[in-house]
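Rest of the complex left out; these chains stay put.
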């Protein structure tokens, strides 16, 4: 993988880059990578690494302040890339990640994400919201985000929606697709195409429930904790690598409707956190797991 | 249900009773019950009630300060009991509940419970610990609690253990049996006999995992929250009415062994809380759910 956004700054400027590296574990990787950073006069301002006992792979995330351009840093890294077979990625710290939101009728996740973007707390830009219901149009309009409504009902409706997703991804050079309560199962093909860059959110309980009407089931069992899981989308429904989970306490007095309201709150917060970490290049895939350098 | 421990105090004393009432919901129950309390010169110091939309049953828990004896309170309540078909229970606030612990090799839950008892934070007395391994003997000895070791291996081992449980329950007039990581499945017959007075603790995850080695599975999926569920034991394994659930956050750096250590901590705290609420008559069964008046 090469630099996402090569830039050619004037020499006087200082840049801050985030560099992520994934490779088979071996001695000397950090020494080689930091050698390249020394070479371009860089200073490491944040560093996290992880050696996976599961996959024997090595994960590194660095933030580097340097007068060099991304291209120069890239060149300095080339020997290490060659020697260790590094998958790597260089990006500017804080660069807004181009994000496509897919929605339906629920507004809580989209409202939270757009508010966080507008507040400057979420390094994301949203060039488009696609939804299979018109509900989100007003909210999108308020935040000045283009909105398209494409029903998924009728023969070929879902396939047409997915084609529009593909087109939008290409058109806007989308880096992240967020299923913000889109409520439709993506086709295995689209899951495959968006692997590692599509995040979904769903409710979670202790213990788990399968099937329809989970809040009603949770009520029937009298669960005491309502949670949400944000995960990468895979063709294995709701079983992709987990990025973030959060829970809130409830008790027997809560109706299924109230459990749902609490669930929506925890969904919005959990999704927001997962998107933030992704946008900061803090989420790396380790087989069926994620490494989250928070 | 009648008074658990009728007492005949001298008239000058003041008592504090906890009164729990369960019945089909109907208008006038609280008025009738509080009328009985007025009759014996009682003052309500704590009150919680719940009308179950699920079962249409009514749940009431009162704490009452009164110069009257339990027998006198019982008598005053008799008309209401008759009229509304009340299942009720009178107990002294703070009376230690006679509790039998069943254990195996794990010490974390038993250590926590006995320490809390000794610190005076848990209104429980433990006349006996039964275990199918000798591990807990020293700990029991330190706290001055009688301990018996009865292996469950070999033909008839488990049945003999359960017979000893039955005997101990009768002998010590046991009110609560706690499976403090006993790790054996109770026979359906014993589950039935101990219905509503036997609490188990087990690990819980978002999402749930079935089968062996759950911490290894949780590690493989990269879960971010480790939890525990304390529940009443029923013959439906690990599916009894939930009393309490707690969770702790973890991340990708934790090994399966560390997840287990964290899981043990959350198990101990969750079980302790469930036992405390039970001992304070705060846990009532509402079909497959519990009402917890915490």
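Think of it as A and B in the order they're written, each chain with its own count starting at 1.
Criterion: a contact is a pair of C-beta atoms (placed from the backbone, for glycine too) under 8 Å apart; a residue touches a chain by one contact, two chains touch by 3 or more.
What you are looking at is a predicted structure, and each value in this text was computed from that prediction instead of being measured.
Visitor: Of the identical chains, 2 are shown; go ahead and state how many the full complex includes.
Guide: 4
By our rule, only the chains that are shown with their structure count from here on.
Visitor: Could you tell me the distance, in whole angstrom, between the mean C-alpha positions of chain A and chain B?
Guide: 43
Visitor: Provide the residue numbers of chain A that touch chain B in the complex, in ascending order.
Guide: Counting only chain A, the residues touching chain B are 50, 53-54, 204-208, 219-225, 227, 229, 238, 241-242, 244-247, 251-253, 255, 286, 288-292, 294.
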